[in-house]
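Below: one structure, written as structure tokens.
With one protein chain held back, the other chains of the complex are shown just where they sit.
Lettered A, B and C in written order, each chain numbered from 1.
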Amino acid sequence: MREVVVLGVGMTRFGKHPDKGLKELGTEAIWNAVEDANIPPKDIPIIYVANAMGQQLTELRGTIAQHVVSHAGFMGMPVINVENACSGGSTALRSCILEVASGNYDVAMAVGVEKMCIADTARSAAAMAFGTILGKFGFMFVGLYAMNLRRLMEKYGLTREHFAKVVVKNTKNGALNPYAQFRQPRTMEEILNSRVVSDPLTLLMCSTMADGGAAAIVTTRDKAAKYSSKTPITIAACELVSGTPTSADAVHVPIETRASRQAYEKAGVGPEDIDVVECHDAMAPAELLIYEELGLCGEGEAGRWIDEGKTEINGVVAVNPSGGLASKGHPVSATGLAQISEIVWQLRGEAGERQVPNAKIGMTENAGGWVMDDNAACAITILKK
Amino acid sequence: MREVVVLGVGMTRFGKHPDKGLKELGTEAIWNAVEDANIPPKDIPIIYVANAMGQQLTELRGTIAQHVVSHAGFMGMPVINVENACSGGSTALRSCILEVASGNYDVAMAVGVEKMCIADTARSAAAMAFGTILGKFGFMFVGLYAMNLRRLMEKYGLTREHFAKVVVKNTKNGALNPYAQFRQPRTMEEILNSRVVSDPLTLLMCSTMADGGAAAIVTTRDKAAKYSSKTPITIAACELVSGTPTSADAVHVPIETRASRQAYEKAGVGPEDIDVVECHDAMAPAELLIYEELGLCGEGEAGRWIDEGKTEINGVVAVNPSGGLASKGHPVSATGLAQISEIVWQLRGEAGERQVPNAKIGMTENAGGWVMDDNAACAITILKK
Amino acid sequence: METKLGDKFEGKKRVPVEEGLFHQPQATGEEPYLIAAKCKKCGFTDFPGTPVCPRCVEPGTMEEAHIGKKGKLETFSIVRSALPGFTSPSIQSYVKLEEGPVIWSLITGVEPSEDALKIGMDLELVISKVRDDEDGNEIISYQYQPVKGS
Partner (left out) sequence: METKLGDKFEGKKRVPVEEGLFHQPQATGEEPYLIAAKCKKCGFTDFPGTPVCPRCVEPGTMEEAHIGKKGKLETFSIVRSALPGFTSPSIQSYVKLEEGPVIWSLITGVEPSEDALKIGMDLELVISKVRDDEDGNEIISYQYQPVKGS
């Protein structure tokens, strides 16, 4: 298999775009990535597009990829629609990596695009909830996150203040990110006093629906030098797994742990080598669970980590310098490639005011869906300068 | 890249399955393929599932692949949802071939599954029509096929009788296929006298919606011998393309022609080498257009070909020995893998009463969707004994 | 169908099927047109217009073009089934526009019969109802009709 690098990335600002549909959002992300990659567009021979909710929330009812890329001017090549709930963007990237690593093509483009802010918000909420079969029984994702965090409170004595600190950190980061939906730093008081959505989660701890697109163009190391003078960012691993059965008679290894172990092994690095992480904090305090699941901190240490600022931009390992999902907004299929974009900018040293000093190895964690008591999918990508 | 072979295939009968949803249909197809492949299920490390309309027509609103494969007992491995309208099944297969050819995995499973026969048939019809943006202007796929066939009538003098002859042939074949929705041979009179849906197309010329699933398991040639004593069927090519712009100032090459030329080149064979074809005749007479587009016959020869029985099971090249879409039914994302199943059975010599004598090289053509005046996707697969 | 007293709406609204797709005459003597995009570089024209030319695949070559007032019937079929709100039978067609592009369109203003339609006949653009929506509004779109006396 050949070494694959990210040649270029691009995204739209996340948020409400009443004047833009999937085609317009996708087109903007695609052309931002093409410009960043400095590649002649006709050198892109294959495109994967991830979208999760277009069939339910927009007028496009199929072959959304082809509708989007033809709007952007790309026709004729293989175009493939993928979906993996919130992990769709990473899934598209994984496929593109395989196309290039295998020698099937020298270049491939992954796009993630989502339109969620429609007039009828009840439809958007239902599309989220009924992504799992449990939706019909009254299941809400926010309740699931709340229960997982409650377990953390009971087991390790974490408090609501710990949870709020994550949001303080991430909204401070997000305020520095021009692509973020929300650019207002929040205080402990604001966060703790905002409406309780599902105890211990308050409104300001939760990510919001958003419209948005993101894209990444990958190629071989040799080809990268031909196209662009920017630092090519090596994809050291991109591992996708699905959930496993849970049972009273066996320890259940979290999906993030399984995926990250595979990724560390493939990349030949350990959690201690990671400088910057974009993780899937659909509810910001879930970051604390993820620290442990990715092996960044030891068991029960997440509270101390956030207390000591270890995951700040200038900490031991910067987590969510982009602001994370709660600041950026969460257009589900675009999220994974927005995480990739952020890590690429960080490793290139292009992240401006939110630059993580001397970042050399970065990671994204992108989980999604809920099937049979586990996430439907989780993708971990490790990128190296 | 390594040589990839089909180890096993399986499908459900196509048709109305009021007691089965996507999970049940998918599970049946998967386990039929596993049994046919004689593979320990735990040796299947990655699964791609194609579905097009589940989000619109069933209670599953995302990660349909994970819902289906976990129902079948498969959890933990990478599971990827793909969609490419009626070409989804072939698209899933293409990805599985790449996983194995590249050395990423030694085995991969492609599944296509669709549930279309729901109580509210208007919803199914709308899901089909609004697959293209033109749906909102009143566009109907049947009208598109009718117009294309009308051009054939004007250009080469083809008649309604030619069109009906295709249906006579295919319903005769379908009557021999235990997996077909309709197993009744039809006469010229019945076909021509059935209700005109969109002149020159009558009801019996059109495929119907159906529920169904189909699956294929691929591996390397070496591994195949380890698992199964059945003849491994080599995948000589599996080429996917999307549509191209149409313009008054340039000749538009049909998508099927572009895809098949790529496939012939990759497989190192020509149309004259093909013994058996399963083609995408969503309206049966479209076969006549496809003969020419695939280069099976020369320009304007399709009428003579059907007149002379050249595409009968015992003809020069058997086309749609399975009965084609109009006999089998057309559960869109399952269709491509049902075509693959049929060709595998034909090349193995397992097709029973509808066996094409001495079939050595087979081909599937699987097109779908409509974007900017061309099909959204077309996949051509060439299989060799 | 006339609006009855007691209807939810005083009168039916006329809602374009999509914004930015066609120009609907506002004053007498004004003519409708389709809002397409044309490539300054290669002449490729598409309707509905896209922002990037799919032949040149570079930004900034497409400009708005007003086309489609006249065309000729390239091929058609009378379709005897329809989605809710649409009329059946309908005449579905490809229309070759004066400016070159061949576009899909419904044909209106003529009986849906083989005898009333001739390949090559002159057509003109009209903006008129394609369907009623669930609220009783008229959804209007571009359609073509035979030129009177042609």
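To be clear about the criterion, a residue touches a chain if its C-beta (ideal position, glycine included) is under 8 Å from a C-beta of that chain, and two chains touch if they have at least 3 such contacts.
Fair warning: this is a prediction, and the values are worked out from it, not measured in the lab.
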> If you put the missing chain back into the full complex, which of the shown chains would it touch?
Replying inline: A, B
>> If I consider the whole complex, including the chain that's not displayed, which of A:L134, A:A175, A:V269 or A:V316 touches that chain?
In response: A:L134
> Quick one: which of A:M75, A:A146 or A:I340 touches the chain that's been left out?
Replying inline: A:A146
> Residue-wise, where is subunit A in contact with the chain that is not depicted?
Replying inline: 122, 125-126, 129, 134-140, 142-144, 146-147, 150-151, 154, 195-199, 201, 244-249, 372-373
> Residue-wise, where is subunit B in contact with the chain that is not depicted?
Replying inline: 27, 31, 41-42, 70-75
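By our rule, only the chains that are shown with their structure count from here on.
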>> From the centre of subunit A, which other chain's Cα mean sits the farthest off?
In response: C
> Taking each chain's centre as its mean C-alpha position, how far apart are subunit B and subunit C in Å?
Replying inline: 33
>> Between subunit A and subunit B, what distance separates the C-alpha centroids? Give it in angstrom.
In response: 35
>> Can you compute the centre-to-centre distance for subunit A and subunit C, using the mean CA position of each chain? Integer Å is fine.
In response: 42
>> Could you pull out the residues of subunit B that touch at least 2 other chains?
In response: 135-136, 244-245, 372
> Which positions in subunit C touch two or more other chains at once?
Replying inline: 50, 54
